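To start, the structure under review is shown below, and the notes come after it.
The other protein chains are all here in position, but one chain of the complex has been omitted.
To keep things simple, chains are lettered A, B and C as they appear, and every chain counts its residues starting from 1.
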Amino acid sequence: MTGFPHGFWRMGGFWMYVWPSYALTIIVMGLNILAAYWPKNDDADGDDA
Amino acid sequence: MTSRYLLKVENLGHSYGAAQIFTRVSFSLAAGEVLQVTGRNGSGKTTLLRLLAGTKPRESGHVTWDEDATRAVLGHKNGIKAELSAIENLSLYAPDRRSCMEALELLGLERAHHKKPCYMLSAGQQRKTALARVMLAKANVWLLDEPFTALDARAHETVTELLARHAKNGGAAVVATHDRLDLDAFTLREMVMS
Amino acid sequence: MLRKFAAPKIFYPLAGKLMPWFFWTFAVLGAVGLYWGLMLAPVDAVQGQAYRIMYVHVPSAWMSMMIYTSMAVSAAAVLVWRTKVAEYWLLCSPGLGASFTFITLVTGSLWGKPMWGTYWVWDARLTSELVLLFIYFAILAMKGAIPDRRKAARVMAMITVVGFVNIPIIKFSVDWWTTLHQGDSIFRKGGPSIAPSMLVPLFMMALSFSSYYFWLVLKHIRTLIERSAA
Partner (left out) sequence: MTENGFTLRRYFFFCLRLLFRQRRDVALPLFFFLLVSSLFPLAFANHAVPLLAPAALWITLLLSVLLSLDNLFREDVEDGFMEQLMTARQPLGLLVAVKMLAHWIAYILPIFICLPLTGLWYAMPSDTLFVLALSLLLGTPTLLALGGLAAALAAGLKQGGTLLILVTLPLATPVLLFGLTMVDMSQNGLSYAAARDFLAAMAVVSVGVGPLVTAAALRIGMD
């Protein structure tokens, strides 16, 4: 693991911004997988005429 | 009366979601013929008429109109502007007021009601106005969905006469109704939607 | 020839065969691209570590537009040939498109903080992405408002096509307006110069995300086919 970079941002742009970005991406993509494999079956496929 | 057909329908089908409403409906309608469509509620009578009229996109099957056949449609709703009077509604179809008034009186709407805004008319009176519009439209083919709703006995009789005269003059019609249409056998055909 | 594959009966088994391929491409390339981008790629001189957000931001932005383009194609098929599979494709794509657009916007703004010092700048690219998100929401709202699936697909197709025609115009007008009122966004001028060693993981991630999209779309379509056949 590369250590904290000296200079630019003391806290390091790494922790503050990169992890939330990756976390969000994984969560949103994961939710879509759930939606695909366990669809809520209430969207009726067209009721009567 | 030439017997060329005004309307030809070949295995028309319609489904709603997974439910098949009807499939392979075929018939042809020649001048002078009135096709009565009956069937229990939800059997697709209204859907069939809307598919014929073209107010509903067709999914399968063909509906071919004779090229100079014109259509006049009466759906469940009257298609009347409530804020306008009966005459103003009909003025869209007739060049002069006199023919509007004649059509309305023929259908049994007294002169006193001609000028009032239609929201003041009863359901039966509005239906008569809509039927007058169908007449004034002078179309070859009438597509009428439950034309007799809210009509009194006399108006019921008038409409039947109009249908007979329309057929005699070389017109045609598709009428969805449960009421008995006492037209002569030659004119009347029946189709039951299962 | 394409019409043959469009029939649900033929499409269903075909989709079943393709899905594992797409899944593994997504999983393998995703893992490798992620590890490479996060761990191996050298620290960027200017931005320190923050540029690593690029490995999710740029592929997501690319996906948000790729998905819309695929929707426009299927919308044409829906409106012209009423292809059933195209309708299913159109029904299940906007959700994924909106998700990737949302990811793009949030990661873009998270990347903006260390770069420009603020979470949001009315920069041409971010603004266009925001408008695209609203178009996705409009399509999803229409889908939700119409119970009959076939009609919903046709209505969505109409909006998608009109939207597709308008996107270049929106992009142009936003560019013009934002440059007219030039903020101090470094991002706008050239952005980070992407060294070759950083490009490879980027393409890996883009390919991974695309496979992810195709994998889920095929899954959605098979579910829709099963449900309509039942």
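Convention: a residue touches a chain if its C-beta (ideal position, glycine included) is under 8 Å from a C-beta of that chain, and two chains touch if they have at least 3 such contacts.
As the structure is a prediction and not an experimental result, all values here were calculated from the model.
Of the chains on view, those touched by the hidden chain across the whole complex are B, C. Checked against the hidden chain, the listed residues B:138, B:154 or B:168 yield one contact partner: B:138.
Within the complete assembly, C:162 is the residue of C:14, C:162, C:199 or C:229 that touches the hidden chain. Of the listed residues B:70, B:122 or B:149, the one in contact with the hidden chain in the full complex is B:70.
Touching the chain that is not shown, out of B:8, B:56 or B:189: B:56 (per the contact rule at the top).
The chain not displayed touches subunit B at residues 50, 53-57, 70-73, 75-84, 88, 91-95, 117, 133, 136-140, 143, 170-171. Mapped onto subunit C, the interface with the missing chain covers residues 131, 134-135, 137-138, 141-142, 145-146, 148, 150-151, 154-155, 158-159, 162-163, 166, 169-170, 172-174, 176-177, 180.
Throughout what follows, only the chains that are shown with their structure count from here on.
The distance from the centre of subunit A to the centre of subunit C, with each centre set as the mean of the Cα atoms, comes to 14 Å.
In whole angstrom, the spacing between the mean C-alpha positions of subunit A and subunit B is 57. Each of the following residues of subunit B touches two or more other chains: 16-18. The residues of subunit C that reach two or more other chains are 148-150, 228, listed in rising order.
Residues 1-2, 5, 7-9, 12-14, 16-18, 20-22, 24-25, 28-29, 31-33, 35-37, 39, 41, 43-47 of subunit A are the ones touching subunit C in the complex.
Taken together, the subunit C residues at the contact with subunit A in this complex read 34, 38-39, 43, 46-53, 56-57, 60, 92, 95-96, 99, 102-103, 106-107, 110-111, 113-114, 147-150, 212, 216, 219-220, 223, 227-228.
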